[in-house]
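One chain of protein is taken out of this complex; the other chains stay put.
Order as written gives the chain letters A, B and C; numbering starts at 1 within each chain.
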Amino acid sequence: MAAYCLGLGDDALVYAQRLGEWISRAPQIEEDMALGNVGLDLLGQARALLTHAGELDGGGRSEDDLAYFRDEREFRNVHLVEQPRGDFGFEMARLLWFASYQCELYARLTTSSDPVLAGVAEKAVKETTYHRDHAEQWVVRLGDGTDESHRRMQDALVAVSPYVAELFDDDDVSVAAAEAGVGVLPSTLREPVLDRVTQVVELATLTMPEQSRWRSRGGREGIHSQVMGYLLAEMQHIARSHPGATW
Amino acid sequence: MAAYCLGLGDDALVYAQRLGEWISRAPQIEEDMALGNVGLDLLGQARALLTHAGELDGGGRSEDDLAYFRDEREFRNVHLVEQPRGDFGFEMARLLWFASYQCELYARLTTSSDPVLAGVAEKAVKETTYHRDHAEQWVVRLGDGTDESHRRMQDALVAVSPYVAELFDDDDVSVAAAEAGVGVLPSTLREPVLDRVTQVVELATLTMPEQSRWRSRGGREGIHSQVMGYLLAEMQHIARSHPGATW
Amino acid sequence: RGAAGDFDALIAAEQRIEPRDAMPQDYRQTLIRQIAQHAHSEIIGMQPEGNWISRAPSLRRKAILMAKVQDEAGHGLYLYSAAETLGVDRSELLDKLHTGKQKYSSIFNYPTVTWADVGAIGWLVDGAAIMNQVPLCRCSYGPYARAMIRVCKEESFHQRQGFEILWTLARGTDAQRAMAQDAADRWWWPALMMFGPPDSGEAATSGHTAQSMAWGIKRFSNDDLRQKFVDMTVPQADKLGLVLPDPDLRWNEERGHYDFGEIDWDEFWRVLKGDGACNSQRMAHRVGAHEEGAWVREAATAYAGKQAERAKGAVA
Partner (left out) sequence: RGAAGDFDALIAAEQRIEPRDAMPQDYRQTLIRQIAQHAHSEIIGMQPEGNWISRAPSLRRKAILMAKVQDEAGHGLYLYSAAETLGVDRSELLDKLHTGKQKYSSIFNYPTVTWADVGAIGWLVDGAAIMNQVPLCRCSYGPYARAMIRVCKEESFHQRQGFEILWTLARGTDAQRAMAQDAADRWWWPALMMFGPPDSGEAATSGHTAQSMAWGIKRFSNDDLRQKFVDMTVPQADKLGLVLPDPDLRWNEERGHYDFGEIDWDEFWRVLKGDGACNSQRMAHRVGAHEEGAWVREAATAYAGKQAERAKGAVA
């Protein structure tokens, strides 16, 4: 079960890392704040989940041990969250999918047989509902805004689409977690998420992209895309430069 | 004297790191090779100089200890070499200045009272002469090529110019090294380098940029520009992730 | 209220001027310039600390830092709103920032080269800012005063967090202690410069300072505020176990204040005029973000327009 929590925690941690890059770079100051908020919520989720994973696996590792002293192959996040910051349209497309996924996921996890996980989920449902609303509003605004924003938003949907299927892959860990009543089978989230996103895309006068020729795979097994190593180098460098230090 | 060698070594190391980024990204395959060659030469210089610095300071540190386990504040390179990869014009402008500087520097260092440094210089003079020629040819080609390349090359000269003065700053370490007959006073290199670059710029139908409002300072005292921390994070991450390992 | 003559009476009575009150054109312009510069400083000030969000060495520190930088965005928003009550709008002020017609605090042209700088900014830069800002909570212009009350509350929270970062470092490994001391060495003098050039004695009775004081915008001279800051900060440095980089710094029993050394005003003017380590970087970053976001703002406007049309259509 530790591995299951790690997967959810790493998704949140890595996406928080990417969202942090927006602060001071957003299209308007309100958005610096909003994206910072989403990032902070995710960072909070990550801290709770990594702490819990550290307790469950019995190795006595803290949230920081897990965030800063694991190697790339040990990170269990999906590829979607590790992709580099693109334009604002890309971010809203990514957030739309990710928050919609998290929303469904945490709603289901509130009844997890693991009370800690259920507690995290309880809080996260509210947060991710806000994130999803925020993304939905922007996708609609950009899709139904100017010609340029329509084009960019459509491009963003296409750019994000190869990373979506992986969210719903039933990896061994999730299957075991679902069987134990702790977790949720990812494939069961697909339909409600897809429905909701499809509605938003239509409302935004956009079209769902066709299935891309390739799709991401393997994040949950620690096979990441090329950018991940650089993300971790940046995130971990100071902590690893001072082994054993407290901050 | 260790600090003096570190300064020269760090210049070479950090610029080799930046040039390495060109490999597989150059405008033509010949240039992947040429920039790789320049990078390799600089890396060779860096290894010799860091090794020598490690011997001189008596701390028993190897080239890898110095490259991978020093913090940003301990690096003594100028800002010019740490700047992010720009377009090919930017790289040729940077290489023009840097190789011209190194060329003069190493020509003078062949008579250093430190025989190891003199030996490094002997080899480096040949290498940097080739680097300078390469940059000169490209600056002329791009300056006197198409309208676009002329404009880009002129922009590149402007972009690089705030980082040039620092090459010729007489920091305490260089002054001491020059007084001891080991090193060269940087300010004495300025005129010949400037003359040579000016000639190339004119031949290229370009104009020397005016003095910029600001100029870089402090690299030799370990005050670097913002990009340096990220460069080091990337360069050092794997080595620092495996303390004590051999590769 | 409302008549032109009331302004002087309100000021004399230490009452607040409110947006709809009449006010001298110079008072308005001075306030716009000052509030805008303050807002710009918050926005530009996100960058030096934002530089460390991705590399913060613990998740707790990362969360605190993200929240802090986000608060600065919030302060920028309150302050732009306060300026807007004076009849300008935010986009106009941002344009002035982007074209260099309005300034931001020169302190943000210094680079953040280690993690300890995040602590030093909190402790010293926010500390100096608070010293400047607390009197502004009693500023004669109401909306500015109220914004400052809110800002100051958050800033003092940030200042404590900065202190705590340095406290932890100063009690950490040798490398961490050295990092903390190095940060104090680099930020001390720039923090003192934040109060602006000397304006005590004669200087204080003429020019900008005198006028701003008469208007109840400024309450203390730069030098008085600087002295208060030094007096507050030296004992904090002792508590941290850090040495401030000034050999002339010592308690003067007679004055009841700390004496301190000469400030390098050449550096101050050099950085102010654009030759600081980060001036052009800060502007390029800010202008870059603004330009890259233009299509988003345009889309939001276009969408709002369409929605308004639709609403009209639905009503009609």
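Convention: a contact is a pair of C-beta atoms (placed from the backbone, for glycine too) under 8 Å apart; a residue touches a chain by one contact, two chains touch by 3 or more.
The structure presented is a predicted model; accordingly, all values stated were derived computationally and were not measured.
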Name every displayed chain that the left-out chain is in contact with. A, B
Looking at A:Glu72, A:Glu91, A:Asp114 or A:Glu136, which residue reaches the missing chain? A:Glu72
For the chain left out of this view, which of B:Gly36, B:Gly119, B:Pro192 or B:Gly218 touches it? B:Gly36
Touching the hidden chain, out of B:Glu148, B:Asp172, B:Glu191 or B:Glu221, is B:Glu148
Considering the whole complex, not just the chains shown, which residues of chain A touch the missing one? 71-73, 162, 213-218, 223-226, 229, 233
For chain B, the residues touching the chain missing from this view: 13, 17, 20-21, 23-33, 36-37, 39-40, 43-44, 46-47, 50, 63-64, 67-68, 87-89, 140-142, 144-146, 148-149, 152, 234-235, 237-239, 242, 244-247
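Just so it is clear, only the chains that are shown with their structure count from here on.
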Chain centres from averaged Cα atoms put chain A and chain B apart, in whole Å, by 41
Where in chain C do residues touch two or more of the other chains? 55, 175
Check each residue of chain A and list the ones that touch at least two other chains. 234, 237-238
